[in-house]
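The complex is shown incomplete by one protein chain, all other protein chains being positioned as in the whole.
Now for chain A:
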Amino acid sequence: MDSECSRLLPALCAVLADPRQPVTDDTCLEKLLDWFKTVAEAESSLLLLQENPCLVELLSHTLKSQDMSARVLSFSLRLAGIFAAQENCFQYLQQGELMLGLFGEAGPVGLPAWSVPSVRSGWIQGLCSLAQHPSAEQFLVDCGAVDTLFSLQGDSSLFVASAASQLLAQALSLSLQGRDTPQLGSQDSDWPSCARSIVGHLEEALRSRATPQVTQALKVLTTTFGRCHHPWTQALWMQLSPLVTCLLEKDPIPAAHSVADLFLTMARSPVFASSDCDLWVMLVRTLSRLSPTQAGPLALGVCKLHVCPLALRTQAFDVLLQPMACILEAAAQPPGPSDLLDGTRGSSSMADTLLASTSSCAGLLCQSLAHLGELQPLSHSPRPWPQAPLLEATLATLRFCNGSAVPLSSVGVRLCGILAGCVRVQRAALDFLAALSQGTGSPDLVMKVSAVLLEYLRSPDSSPMVLKKAFQATLQWLLTTSQAGGSCDPSPHSQPFIGELFPVMQKRLCSPCWEVRDSALEFLTHLTAHWGGQPGFRQALLASDAPELAKQLLRDPEGYVRASAVAAMGQLAARGLHASSAHPEQPGAQQKHLLPELMDILSSDSEGFPRRAVMQVFTAWLRDGHAEVAQDPERFMAGVFQVVGQDLDWEVRLQGLELAGVFLAQVLGPPACPYAAAPPTAAPSVQLAEVLRALGRVRVLEFAFHTLFDCDRPVARKSCDLLLLLRARTAPDSRLQGAGRCPDTAAVEATLQAWQEGKQGQPLGELGPEVVVAVLWMLDLEGLQATLAESSDHVEQSPQSLLQDMLATAAALDDHEADCY
């Protein structure tokens, strides 16, 4: 701890101990604790306490004071825990009876403040911090903390209850640490007293008929097995497994989610995975006993296990497939459903759950679709991924939801009624349909997918979110089918599909709902990005009104839509596709008008998103050598930077620097290869001077210097990086460096100084090449870069600042008190 902090600490402790000066800001105390934790990790806590007796005084005062605020009491308990984490410091505090006073039965447990949840939480966190060494183990038993923790497991505050369970798990681990499994026999006397007490409590809770108590016990076990992979955990399980087995006998299984969590945690532990314990048998049993909704997460967990018996993995996989199998069966048309479950049909309990109500049906299907979506990319599937039946089932689900299914079975008819118009399921199914595009599909199935997606894209009933998902799924499928064909072109099967997409897209671009217009524009942008160069696509696009409609949306009242329209038009223009259908042969005729229109948006749009989008388009255009920009890049850049320099949106300025970077790279040429055998050759000085002049003309330099002192740190950092890059390229040229401290340089330096001080209005002087190089070398860019790399509030975050702030706040409160007189 530095001396300044040591100096401030007594005053702060006095403030904290003074009940007349209540600490109103919890975050200060949290920051203070973080700082003490850092200090305690770095140096000896004992030394810290000895050098700063005010800290022990504060803790002692906590014990004595009756009117200590709950905040400070909680803080003191947590602080004591942090210090007592080191055994010698624990003993030091113990000598003064401080520990027992703070955490024993005579401590806050009996005070009225105990009713405040933050005090109970502080008490637990203090104990959590200190429960690190053997002395602590005994202390937990002696001070009666374990018994208190048992009762706190059922605390009304969920945070307190959860922390109590975690501390019990920690205490159990602490107690059994370092003991060999053979030492832990089945006799109670073989176990250390702390562990004996906790295990006894767990046994009692597991026998209880009250589900909350069973849940609490299972949580402690889950935490224990999750954190600790020592062999003694196996002995613990041997002792408790009969009770857990009993739970599985009950109908329904109490605390089913907690049982599933426990088994999954155990299955992930090497202790149980490699042993011949009954875990796998119990998992098999549990999977078959849980309701479909409860079994889903457990089955997913099992499928994700790296080590797991194949039979169990297969069973879990089947559990996840069951709802889809049911759907497939319900939607089956002669000659019967496709085979999803290796011959087995959807279970009756599954059908019951699906048919019980809309909410249970939607819940189960959404869960199943999400789980299968997570499972698809995993490689260790127990069986070949049932791509085709799953596709069929997903399509059937989507048809049930939009009412286009014509089921023959009674279950299907009822599902039709239950799922009609269910947006939740539609979203989940479309997500999964998009995920399924990663697999293959027969041409027939792909046609079916296209048909259903078109139904959704056309339907007036598709909600904006469903429509967005439908667009995403469509794009994924188009990509997959084109990749499957081995080329970038849309596959021959997709060509008619794309042809049908344009009328839909046109209509969606005219939707009164802005989210729909936005999604349609995004879709158009993606389509163009992928297939803008393909003749078939170009023909279909140019024959439609989509480019014209997208252009119209540059003036949309909604900022997000304008931004998407900018991106879409940028992409269309990059491909020479932004001409209207009336002039497909003369794209250039309209091309001229887009740049001024985008410039107009950049300079006058009231919202940031469209302006950012314009900058992104410009950057892409410059990078790709778009014709309009390539004709006269300097004029283009000058126009852009005249506007961007004034922009109030930091992301627009940041994007401006990105554009400047691209321009810089283009005018400077490719950098020398760092691995080249020969030393880098400098650009000829004449050429470099010309480059610097050009940068000055297009206002890039002025913009870069200006943003170097930008109030938004990311902008300043980017600018710094850009100038460092420029400086590196000027380094070898000694002739240009010769400007030294000429009067022009001094003027520029003065201006930069003024800018740094916040006087932004001052103009930058003449920026000749020599002056630029001189200024670049004169500025401490590395130092600035290091400063900017720090978090923006690193000064305010220093402990010294924190202590001063807290003291100042207390003083201000004093002042207010004085004012009262």
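The rule is short, and it goes like this: a contact is a pair of C-beta atoms (placed from the backbone, for glycine too) under 8 Å apart; a residue touches a chain by one contact, two chains touch by 3 or more; residues count from 1.
Criterion: contacts and distances are computed from a predicted model.
**Q** I want to check something: the complex is missing a chain, and I'd like its UniProt protein name from "Integrator complex subunit 9", "Ribosome biogenesis protein NSA2 homolog", "AP-3 complex subunit beta" or "Isocitrate dehydrogenase [NAD] subunit, mitochondrial".
**A** UniProt lists the chain that is not shown as "Integrator complex subunit 9".
**Q** Touching the hidden chain in the complete assembly: which of A:511, A:603, A:642 or A:804 does that?
**A** Selected residue, touching the omitted chain: A:511.
**Q** Of A:134, A:417, A:596 or A:669, which one is in contact with the hidden chain?
**A** The missing chain is touched by A:417.
**Q** Of the residues A:270, A:377 or A:460, which one touches the chain left out of the display?
**A** Of all options in A:270, A:377 or A:460, contact with the hidden chain holds for A:460.
**Q** Among A:406, A:630 or A:811, which residue is in touch with the absent chain?
**A** Counting the whole complex, the residue in contact with the absent chain is A:406.
**Q** At which residues does chain A meet the chain that is not included here?
**A** Contact residues on chain A toward the absent chain are 403, 405-407, 412-414, 416-418, 420-421, 459-462, 506-508, 510-514, 516, 545, 548-549, 552, 555-558.
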